[in-house]
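For this view, one protein chain was removed and the others were kept in their places.
Naming follows writing order (A, B and C), and every chain is counted from residue 1.
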Amino acid sequence: MIEAFLTNYNYFITIFLMSAGLYIVVARGNMVKKLVGVALFQSSVYLLYLSPAKILGGTPPILAEGFDVYANPLPHVLILTAIVVGVATLALGLALVVRINEAYGTIEEDEIFAEGEDLQNDAKTPRVEGEL
Amino acid sequence: MAETLINTILLTLLALTTIGVVRTRNLFSVVILAGIYSFLIASVMMVLDAVDVAMTEASVGAGISTVLLLSVLYLTKTHESVPIRTPLLPLFVAFGVGAMLIYGTVDLPPFGSAEQPINQHVGPDYLERSIPDTKVPNVVTTVLASYRGFDTLGETAVVFTAGIGVLMLLRRRKKKQDDEGGED
Amino acid sequence: MRLDVILRVITKLLLPFMVMFAFYVHFHGEFSPGGGFQAGVIIAAAVVFHALMFGLYPTQRMLPPWVVEMLVPLGVFIYVVVGIVTMMLGENFLGYNPLHPTKPYYGQERGIIWIEVGVLVTVASTMVAIFYAFAGRGRKP
Partner (left out) sequence: MSTAALDASFNLIQQLPALQVVLPMLGSVITAMVRKGAIAWFVALAVSWSMPFVAVVLLHEVLVHGTISYAMGGWEPPLGIEYRVDAANAYVLVIVSLIGAVVMPYAKRVVDADIAQENQAWFYTMYLLCLCGLLGIVITGDAFNAFVFLEISSLATYAMIAMGRDRRALVAAYQYLIMGTVGATLYVIGVGILYVMTGTLNFADLVDRLQTVENQRPVLAALSFITVGLSLKVALFPLHKWLPNAYAYAPSMATVFLASTATKVAIYLLVRFYYSIYGPNIELSGYSAGLVLVVLSLLAMFISSFVACFQQNVERMLAYSSVAQIGYITLGISFGSKLGLTGGLVHLVNHAFMKGALFMCTGAIMLRLGSVKLDDLAGIGRRMPITMAAFTLAGLSLIGVPGTVGFVSKWYLARAAFDAGQGWLVFAIMASSLLAVVYIGRIIEVAYLREPNNITDEFAKDPPLSMMIPTGILVIACFYFGINAELTAVTAERAADAFFAYFGAAGQ
């Protein structure tokens, strides 16, 4: 039982991180916090890919004399890409947050929607607004 | 055994940091915790023999992301308001995804074994072919730049897209020399 | 800003080493961990470091925003051009083998170095551009 738990420990933590990240994304209204949640959610995927690539007793996939068990390099490459995608998304999201803060004076979703400005309602659309 | 032990401890710390991130309302602390999280996950990656990834995560997750988050906090505010929404839906979503993942991952091959499909099928080919094909010993570089070089082109394009997107959103045409301190 | 003479002197001493380390990470990426992406981030970190110590405007005088904004697409351009050159040489897109007339693995090596340069340029300049964009925004009055 404990044995089984430990062999899958990586996956359990991965799942915990994923759920926590997703929880932040859905539960929190603060836009910065949400982006941190998204980042957590994405980084849990890194573990999902990297854990199976590890071979116990192996070494990093840099070929050298005297080693013959190496970790699988492919997931490493995929996750490098995923990390870059993650930071790119974060940067763009934060730029949006800064602009939203300038336009609304708040970064709380609840306050933006409470302003009577919920996105459904079109009653008070100014013709042209914000900086072009 | 030592590998497994270190792995377990680091992962537990990771989980604890995550709880901290979820519970903290001071955004400054959240950002610092997220930085700690990134360093921890980079250490886990070291244990998992993913050195290139660990290096990237340490510089990107703990470095660039933290700088960006801090500069945004400087431009906005550092405290999160209490959300007025009910926690039921989020809990449902989180547990639903968690349950689905448990369902999906319980039967995955055990940790650290060489006898699983990914360590049998394409992965070993890269290790075998890297030297004859390219004479490059770091297989991650070979796969990144050559075998899956097109993914890396896409990745560079993603960075490019985000860069131009941020510039479109934030760049000011005329720089105002007065209200800038430049430190954040 | 006036009191951190020590920090500034140390920064000036450190910066060349940071950039040198970045190039080490870049060109040694075939033998040890690292590559264009990591090196780009380190170079960007050096620029950010400079801006933190000396202020945004001295940094922008040293490395003007328009230069950075030109470099952002340049990296992708280098990458794509490598691919198009390999196409012209009769290989598929990004097939580096014909880049060296006789020995395919040297062709691979050349291709890898060039595309890593592309990655480095785009990543470093994008990170700096993003930093400039955020730092230049200023708090809303």
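Here, a contact is a pair of C-beta atoms (placed from the backbone, for glycine too) under 8 Å apart; a residue touches a chain by one contact, two chains touch by 3 or more.
These numbers come from a predicted model, not from an experiment.
Summarising the interface, chain B meets the missing chain with residues 97, 100-101, 103-109, 116-123, 125-126, 129, 146-151, 153-155, 157-158, 160-162, 164-165, 167-169, 171, 173. Panel shows chain C; residues 69-70, 72-74, 76-77, 80, 83-84, 87-97 of it touch the chain omitted from the view. Where chain A meets the omitted chain, the residues involved are 18, 22, 25, 31, 34-35, 38, 41-42, 45, 48-49, 52, 75, 78, 81-82, 85, 88-89, 92-93, 96-97, 99-100, 103-104, 112, 117, 119, 122-123, 125, 127-132.
In this text, only the chains that are shown with their structure count from here on.
For the pairs A-B and A-C, the larger set of C-beta contacts lies at A-B.
We define each chain's centre as the mean of its Cα atoms; on that basis chain B and chain C are separated by 20 Å.
If you average the CA atoms of chain A and of chain B, the two centres end up 7 Å from each other. In this assembly, the C-alpha centroid of chain A lies 24 Å from the C-alpha centroid of chain C.
For chain B, residues touching at least two other chains, in rising order: 51-52, 56, 60, 64, 68, 72, 75, 137-138, 140, 142, 144, 152, 155, 159, 162-163, 166, 169-170.
Touching of two or more other chains is recorded for residues 60, 62, 80, 84, 91, 94-95, 98, 101 of chain A.
Residue ranges of chain A in contact with chain C, taken from their complex: 60, 62, 80, 84, 91, 94-95, 98, 101-102, 105. Of all residues in chain C, those touching chain B in their complex are 29-35, 37-38, 41-42, 44-45, 48, 51-52, 55-57, 59, 65, 69, 72-73, 75-76, 79-80, 83, 93-94, 96, 104-106, 108-109, 111-112, 115-116, 118-119, 122-123, 125-127, 129-131, 133-141. Taken together, the chain B residues at the contact with chain A in this complex read 3-4, 7-8, 11-12, 14-15, 18-19, 21-22, 27, 30-31, 34, 37-38, 41, 44-45, 47-53, 56-57, 60-61, 64-65, 68-69, 72-73, 75-77, 80-81, 83-85, 87, 89-91, 93-95, 97-98, 101-102, 105-106, 108-114, 116, 118-119, 122-124, 126-127, 130-131, 137-140, 142-144, 148, 151-152, 154-155, 158-159, 161-163, 165-166, 169-170.
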